[in-house]
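A single protein chain has been omitted from the complex, and every remaining protein chain is retained in its original position.
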Amino acid sequence: MSPAPEDASVHRALGLSDDEYQRIHGLLDRHPNHLELAMYSVMWSEHCSYKSSKIHLKRLPTEAPWVLVGPGENAGVIDVGDDIAVAIRIESHNHPSAIEPYQGAATGVGGILRDIFTMGARPIAVMDPLRFGPLDDPRSRWIAEGVVSGVSGYGNSVGVPTVGGEIVFDETYKGNPLVNVLAMGVLPSERLVLGQASGIGNLAVLLGASTGRDGIGGVSVLASAGFGESSEDADKRPSVQVGDPFEEKRLLEACLELLDEGLVTGIQDLGGAGITCATSETASRGGAGMDVDVTAIHAREENMEPVELMTSESQERMLAIVEPKDLTRVIEISSRWEIEASVIGRVTDNGQLRVLNGFDGEVLASLPASTLHDDAPEYDRPLAPPRDLTERRSKDASQGSADCVNDLLSLLRDPAWVYSQYDHQLFLNTVVGPGNDGTLLRLRHPRTGEETGRGIALSTDGNHRWCHVDPRQGTAMIVAEAVMNIACVGAYPLAVVNCLNFGNPEHPEVMWQLSEAVDGMTEACIAFNAPVVGGNVSLYNETNAVDIAPTPVVGVIGMHPSLSVPPPVIGLPTDASLLVLGQVPEADVSMAGTQWAWEIGGCKDGTLPTFDLAQAVRTAAFIADAVQRQRLVAVHDVGEGGLAVAAAEMAIDSGVGAQINYHNDHISMFNESGGRVLAVVQDELLDAFMTDASEHEVPVREIGRTGGSSLTFGAEITVPLNDLENACRNELPEALGRGTISA
Amino acid sequence: MRFEVKVEVSPREGIANPEGSTIERALPALGFVTAGNVRVGKVIHLQVDADSAADAKSLVEDMCNRFLSNPVIEDALVEVREG
Amino acid sequence: MRFEVKVEVSPREGIANPEGSTIERALPALGFVTAGNVRVGKVIHLQVDADSAADAKSLVEDMCNRFLSNPVIEDALVEVREG
Partner (left out) sequence: MSCRVGVVRFPGTNCEFDTVDAIHSLGGEAEVLWHGDSSLKNVDAVVIPGGFAHGDYLRCGAIAKFSPIMESINSFAKEGGPVLGICNGFQVLTEAELLPGALQKNAGMKFLCSMQRIDFVSTSNVLGRHAKAGDRLRIPINHFEGNYVCSPEVLNQLEEENRVVFRYVDNPNGSIADIAGICNAEGNVVGMMPHPERATSPLLGSTDGTTLIQSLLIA
């Protein structure tokens, strides 16, 4: 083996601290060589090891009888009955998207899909919660445009529908966009495979794209450093990866065929830390070791160094563990799909991950496979609430001059510009697509295509304003909002995945935010009986040393137990009572964390309105049930922008107005008190509905009548539907390009 | 003065070029066995008014940096002809 | 012998070029008021083995006719250099 580095500058350059170096030294009982050091550095990076967050993530609830695979695997898997399992996961691709928006987003989609088919599932849905700097900033517009094109370009072509997401613009993301991607897949329960290598003598077959110098050091450099808008960017550039959806599509089909024929004993995608991660992870999960022959790796460029081959993050690759007798068939299937397949490793019994120059050649590295994961450092980083927390919380966010009509118009935004660029219908499952509350998909058997008569619902939600004001309650509220969204399409929650997007973990305030968010999520998930089955942590989201507002994003997956007709629409019918269900806000409800306070009033602090989690649980269950029993004509949850925005969206959707009472000032119109839903019930069923609601302890108030061509609040405030529609529909096309020929 | 400008935007060395690789894979099936190493880029023709060829060039180079190409993954080559 | 070949595939005169028009429409907002007439095409670099430059050229022209360009909407221009 090559001589040990003498010089501390090497491990430091690789992002390893002196303590971490000592730890490696202790584990090996000798100095590591450069290759070994590089392997530890990628595997012990924040991105791969979760070293700053692990200690907090342990507090999340992760168990339920229907959870087949919880956090820690490539994706969470839940049992949804009829021998069908669902795999789900969410990932961030924030930093890559900041430098090359199109490819950053594209490879984000590619990566999350591999996590799903690694589990043996066919991916059938993608969601993309996106956050960018303000629309009046040209670079933020460029990033937004590029990211949406990237999701569209990759997702559509790889053939997985993008069925929902979010799009948020705020100053806090200027320079540091958040590109999160969720994917969901279905599999016959019996086909569940785990990423593990077992069976001494089995072969590790590298499938897919050739290995180039993409993302070399990407894990430690790209994934864990903040970006200023400085010349440093230039140095980081070469590590940008380019996605190839066509390669991924063939890889996906080939892998599913291998799984169908039972030809693999374990399979693992290649993501961060490339071959190092995939080989060591499969080996250590299977309690085995692995010999890896670097000369067998099909490379895209000449003269690649072993360290480059071992850490490259080239996209569209998978590692399959195969019994020698099945190799011929594996290669046959791969070549039918025009997929390269090379035997790069052998499973051994000694627990070592050895990197060899030819299977019988020189040993370039040798380390206990499990140490790359299990022995990664875990930090209990200092945490502290902001020093001025008390002062911040004492602020009154309702101040500022309100012009209710114009404020309402400015708070509206139709995301259709985004989702019309996404194939959201492929596989013929999309009963409720993007543009509504939750997304609702038909659940069909992955093998036979047979309908189960049930549906799977999805929603992703985040709210940096609430979480800035109070990361704990804010996070509980976003879980509740996501659950309410799926309730509106008739589903009850089964599980949660989450993406924790935070600033620099070396700032105690950021660690406090993260810890609080985990606690808030825990409370809400327990209340809704929806365990966390997976997640992702993205830290160092900062620009010029300023951290982003804390932005946990949750994805909730739920079940619609009896799907025979589409659920109610958002749009208002004419001449009916408009009801608001759920928690009743106090008369002097706080405006803290509202979109109104941030964007119009100008105050970002205060104390969130009280939130009754138990009430939200009752309300969501009641709504889901009412939808399933087809008792609602229209329904829409109340979120950002409060009741006025929700009502406006309902009016715009159908072109029918409403006269709303009581809500005649900016506080009653725009407060974001949680756990509320607007609904319309047929007049003749109204009394029975009210009785039922009160039996279920769900407050219902009649707040107005539908009809007319404008939306009115109280006696004074009137907004013509036309104005609402223009304000809502035009904002994104005007800022980001029309995309239609009338441009 | 009016200038004809041609910009060639190509993937940077070492950056994957899926389109090129796919075409390359297809060639043998079409009977083109002697061709290889395919890389696909973009070519943009435009006209600009400027005082001199040098001005025209620097104007278009500015456009390249700002939106015709992304230097992170692409190289842009600007050629100016009097038009 | 090995030749470097460059193929420029451009939208035919008279055929709308949405990609070019989109860039053109965006130019003024970005402060480029003196540029116009934008047409976007593709450039394909490849290497071929052939006995002479002329052979290389005719090989690639054949590829263009059959495959690299669609004559309904595109023109192709082949340039050969020794590689």
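Letters A, B and C mark the chains as written, and numbering starts fresh at 1 in each.
As a convention for this text, a contact is a pair of C-beta atoms (placed from the backbone, for glycine too) under 8 Å apart; a residue touches a chain by one contact, two chains touch by 3 or more.
This one's a predicted model, so the numbers in the text were calculated from it and none came from an experiment.
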Among A:D244, A:E308, A:D407 or A:D605, residue touching the chain not depicted: A:D244
Candidate in contact with the missing chain, chosen from A:N33, A:N156, A:T348 or A:N671: A:N156
Touching the absent chain when the full complex is considered, from A:S198, A:Q421 or A:N664: A:Q421
Absent chain, residues of subunit C that touch it: 15-16, 18-19, 21-22, 67-68, 70, 72-73
Contacts of subunit A with the absent chain, listed as residue ranges: 149, 152-153, 156-157, 159, 244-247, 249-250, 253, 336-338, 419-428, 430-431, 442, 449, 563, 565-566, 737-741, 743
Sites on subunit B contacted by the missing partner chain, in the whole complex: 18-19, 22-23, 26, 29-30, 40
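What we mean here is this: only the chains that are shown with their structure count from here on.
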Chain centre separation in whole Å, for subunit C relative to subunit B (CA means): 10
Approximate Å spacing (C-alpha centroids) for the pair subunit A, subunit B: 35
Overlap residues in subunit C, where contacts from two or more other chains coincide: 26
Multi-chain contact sites of subunit A, meaning residues that touch two or more partners: none
Residues of subunit B touching subunit A in the complex: 11-12, 14-18, 21-22, 25, 67, 70-73
In the complex, subunit C residues that touch subunit B: 8, 10, 20, 23, 26-27, 30, 32, 34-50, 59-60, 63, 66-67
Residue ranges of subunit A touching subunit B (in the complex, touch as defined): 99-100, 102-103, 142, 209, 212-214, 237-238, 240-244, 246-247, 300-301, 314-315, 338
